[in-house]
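Omission of a single protein chain aside, the complex is shown with its protein chains in their original locations.
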Amino acid sequence: MSVVLANCPADGVAPDNYHATSIYPEFVQVEPGRWVLLAESRMDCVIRKNPDGTLEVVEFRRLKKGDLVAVGRGENGEDGIYVHAGPLDRLPDFLAGWTPANVSGRMSGPMSVDAQPSASQADTQPADNFATTSAGHLADGAAASGAPGLPGTSGASASSGTVTAPSASFASPSPAATADKFAFRTGVSRETSFSLDYDTLYEVLRHDREHGHIVWVAGPAVVFDADARRAFAGLIDAGYVHGLLAGNALATHDLEAALYGTALGQGLYDKRQAPRGHYHHLDAINTIRGCGSIRAAVQSGRVRDGVMHALETRSVPYVLAGSIRDDGPLPEVIADVYAAQDAMRAHVRRATTVVALATALHTIATGNMTPSYQAGPGASLRPVHFFIADISEFAAGKLADRGSLTSRSILTNVQDFVVNVHRALTGACRTE
Amino acid sequence: MSVVLANCPADGVAPDNYHATSIYPEFVQVEPGRWVLLAESRMDCVIRKNPDGTLEVVEFRRLKKGDLVAVGRGENGEDGIYVHAGPLDRLPDFLAGWTPANVSGRMSGPMSVDAQPSASQADTQPADNFATTSAGHLADGAAASGAPGLPGTSGASASSGTVTAPSASFASPSPAATADKFAFRTGVSRETSFSLDYDTLYEVLRHDREHGHIVWVAGPAVVFDADARRAFAGLIDAGYVHGLLAGNALATHDLEAALYGTALGQGLYDKRQAPRGHYHHLDAINTIRGCGSIRAAVQSGRVRDGVMHALETRSVPYVLAGSIRDDGPLPEVIADVYAAQDAMRAHVRRATTVVALATALHTIATGNMTPSYQAGPGASLRPVHFFIADISEFAAGKLADRGSLTSRSILTNVQDFVVNVHRALTGACRTE
Amino acid sequence: MSVVLANCPADGVAPDNYHATSIYPEFVQVEPGRWVLLAESRMDCVIRKNPDGTLEVVEFRRLKKGDLVAVGRGENGEDGIYVHAGPLDRLPDFLAGWTPANVSGRMSGPMSVDAQPSASQADTQPADNFATTSAGHLADGAAASGAPGLPGTSGASASSGTVTAPSASFASPSPAATADKFAFRTGVSRETSFSLDYDTLYEVLRHDREHGHIVWVAGPAVVFDADARRAFAGLIDAGYVHGLLAGNALATHDLEAALYGTALGQGLYDKRQAPRGHYHHLDAINTIRGCGSIRAAVQSGRVRDGVMHALETRSVPYVLAGSIRDDGPLPEVIADVYAAQDAMRAHVRRATTVVALATALHTIATGNMTPSYQAGPGASLRPVHFFIADISEFAAGKLADRGSLTSRSILTNVQDFVVNVHRALTGACRTE
Partner (left out) sequence: MSVVLANCPADGVAPDNYHATSIYPEFVQVEPGRWVLLAESRMDCVIRKNPDGTLEVVEFRRLKKGDLVAVGRGENGEDGIYVHAGPLDRLPDFLAGWTPANVSGRMSGPMSVDAQPSASQADTQPADNFATTSAGHLADGAAASGAPGLPGTSGASASSGTVTAPSASFASPSPAATADKFAFRTGVSRETSFSLDYDTLYEVLRHDREHGHIVWVAGPAVVFDADARRAFAGLIDAGYVHGLLAGNALATHDLEAALYGTALGQGLYDKRQAPRGHYHHLDAINTIRGCGSIRAAVQSGRVRDGVMHALETRSVPYVLAGSIRDDGPLPEVIADVYAAQDAMRAHVRRATTVVALATALHTIATGNMTPSYQAGPGASLRPVHFFIADISEFAAGKLADRGSLTSRSILTNVQDFVVNVHRALTGACRTE
């Protein structure tokens, strides 16, 4: 059946039985046999048909009374919506000929939308066919998830592997299923091997620097260490950062480091407590506020190094989202968290790769708004890679619990992580 | 010398050399020999003299161009400001006769403020006297910090101890200093004994239920378990909660539990994954938004149990601060984080005890705005108790790193913590 | 086919293609149609046919040249061994009439053992039948794993649930599988609800006090807190501890507490650093060594309370395994770790429930030697319950990664855990 729409009963309130979106590609049957892929989707939102006919994935808070929203919670087409949790290159046959929704302009084609159906209509719709088809393909996909094209092998040096044509469709990192009744080490922990994840990350970043959109998410620990701060600024300089999502703290301590060489009063390299060092972050904020903006402070020459300096001088956009922990805040910080969400999602809509560093708050926020795929040219799909570097099993587990084929967690100190990535990508050092 | 004031050069910008406040009692010499205690202070703010003569501790963001702000970073009186980091009952002699600042009305007395002094003036000011006096008293205080009046002893059962007269001036939990060159276990970890901390908490809460103001800070884990959620609601019912600071997630999952018996789709007691359970928190939010407010949902009978129900039915005020992770949000959530800070601080100004549960974000935010003391009647000082329950050494260490005499961390699962506290306080069980 | 045996080529060396045991029930076909259940099994050992015809699960280090050991790694009967990873009450039909191996006396029946077969023999053996049968039953089992008989439900208070007839066959704690493509919270973390686990533990312990054998495993943190130490001693006094597996540290600090009221020099309740407190544990060890044994120290009246006192006065056996961290050691400590393994396994062979507290080393060691089942009277099987209390996701995950139906981890501070269990079981308090 085609998708059913219903009207929102009030501002910010979805109709009963609304369909909530996931991180997976979702296809909407707008008329019999005509499937449209949701574009720029995100988790836990609803599908709104705009007056111009386009389908848009919107947050509940943006709904207006009377808006038309898709209803039905079937995931296998029985409600006109198909959620594809399998490999991106293994779509069910009935989706052949799908077209992407065009959210910014017109929808990809005229769409006939049923009125809210009677129960009998819904019941007589044979939905089983979709599920069966899907299941068959999922099984195929699982069998084929042998990760061809992954860089390197156990015996070979990662750097010497001639990984040809790093296409956007990197295969699943999931190991092949085993039929054994028992196996150790099925989760991810500090004891999981990460060499492959690093190598994959390097390959993805090299590819997406030119052919994708790399969004970084970072907590303040990135700028608490001299080498890590320099490395991250170096990644910006080298073109590997197309957008940064962070908070007031990262910017504040980065600017404190630029002005005083400390983070929260402690030397970024020598770790000495500066006299009256607990004033430094406040002084940094006060100074920048006096300049009017971070940009002005950089342009005036007050701030001469670090992450914010690199962003400003390279014209890399960033979002600083406010939080209740903030001192200051810095002028660029967005006080309204939902405005900040919108600003973050504007970056994430374009992301082909997200790298999230040592921040549970911002990583989960970003993860929630990041789909697992991007629609490419010619009705193709590519994965959105999501890498997480965090030192805690709890955080990594919480962040990675997305069921995604393309999410990887590396459990380590973010200082080492950033330095490693910079070293590998800038050619300052050959990886072994 | 008396304190020196200077004008703010722009909105939101403090003058050079501003004095930043701490968690400690700070006394300002408004004229020679006349010391005023800052009231309702908080960390990392500045001291503003209002047009009506009162001294107020304000955030940088609230400054207006031309505002008069105290300058000088000496902590021992050399700049007219004395920061008292020692025991509250051991003030230096020169503070005798101090009066509290009256922030809501008029300041406690006329204040003569010096103009910005010349450097020579500052240099010739003999400040050593203050430091010496202070140091002497601090040494006395340290020697006396033998924790008299603490409940129980190592050999005695905690419950059998007849703890008389639980005054507000509970002594320091810090163990007496030892002269040994080496001792094990000087920090706080999962292996630290917590029986004393629990007993102290129980005593403090029993006292402050009638004679103080108890503010709780809570993360969503408090409502993820059936027993813990019931226990926390029970503490509200029993009058031990005078205010709650939390976020959208706690309220959302508490309401999800009330409506569906799940948290993020998982049974609160049986842990089963409900079919389509990942819709539950969205449905809960959508339902409440449809009702217009949490209060309306409670009053209409849609929500019949749990934390939000208890708060509403008991008329206990709460603050739900927004974050970039939020779905929804619920109607009561404050989107502007600095407005949320202000709302939180309105509670904290009155707090005599803060109990913070399993949330780094909200606990740090609250900790930053909580002074270590309250001014009582008759020029007395009492401590503000700050208890933290968290399962992680990192979080507890970060949260407790306040140098406070009155901050205690208990490293445990918040489920156990809340159930324990409820059981001990409601008399459902005798502590051993 | 019947199981195949081969000779050990040297002392401590198994023949090629030996079969390694798991935690699951394993059935050995000793002659066509005659299946024998391994008794007192453990993980990562081999199956030896003793000269008296019995089958015994033995460690590699105990093999002697020429010993007969089962070979073949098929798990579905194709090599004469069937590993049953499904529910204990859902055995495949072909196992009907199985008998338990009798390791202490004679084997349950004469066993004809094939000589090492030729490859053609093995190849022509139709093994698919077993696998198919097994798969069918596993599917049934999974569908039936709806945990009937579990105490309480989401809506009901745990304490009010009238849990009748706590049989030994408690069902699986795993939630029913969902067909959704996505669900949150599929793992175990600090945010997992634990009320059900506590209630199940209480029920199991009440049952097994009379009708089972409860083995505890404990790290030193159990005796670092006054209340926890008293609670654990109380559990021993109340008959809930049938054996304790621990190390030198637990006993040392328990005895230090008995003699000096401290653990590593810090007060067990008041947390004060005793002068020269870093001598206390050494003095405790030296005192006990002077007495000749822990038992002598208890009997002489030198040690008057605590865990070791309770064990000795209640004649509860214990194993203190040595480690390279030990000071002393205490006289009862076993220096040879493999002798210690043997002593531990002597307890575990009888265990129906294991409760492991805050020790990765001893818990993993014990977990490795604990089967998931016990053979009961009349060809019945009951699960061996394995509860783990640890504060760390990493430890709990590592410990629980056994694929077992009956292993549960509670992430909390062991102090709270022990006090909770004592309170619930001794009736000192009613659980809510």
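First chain written, first letter: the chains are A, B and C, and each begins at residue 1.
In this section, a contact is a pair of C-beta atoms (placed from the backbone, for glycine too) under 8 Å apart; a residue touches a chain by one contact, two chains touch by 3 or more.
Remember, predicted model here, so these are calculated numbers, not experimental data.
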Contact residue for the chain not shown (choose from A:N50, A:T99 or A:Q266): A:Q266
Options C:A20, C:A96 or C:A346, residue touching the unrepresented chain: C:A20
Omitted-chain contact residue, chosen from C:L55, C:M344 or C:A375: C:M344
Hidden partner chain, residues of subunit C it touches: 9-10, 12-14, 18, 20, 44, 60-61, 73, 276, 278-279, 282, 285-286, 289-290, 321-329, 335-341, 344, 361-362, 364-365, 368, 392, 394
Positions on subunit B where the hidden chain makes contact: 22-24, 75, 83, 85, 180-182, 184-187, 189-191, 392-394, 397-398, 401, 403
Missing-chain contacts mapped onto subunit A: 147, 150, 152-155, 158, 173, 175-180, 182-186, 190-196, 198, 220-221, 224-228, 230-231, 261-278, 391, 410-413, 415-417, 419-420, 422-423, 428-430, 432
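Here, only the chains that are shown with their structure count from here on.
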Intercentroid distance (Cα basis), subunit C paired with subunit B, Å: 44
For subunit B, residues that touch 2 or more chains besides their own: 276, 278
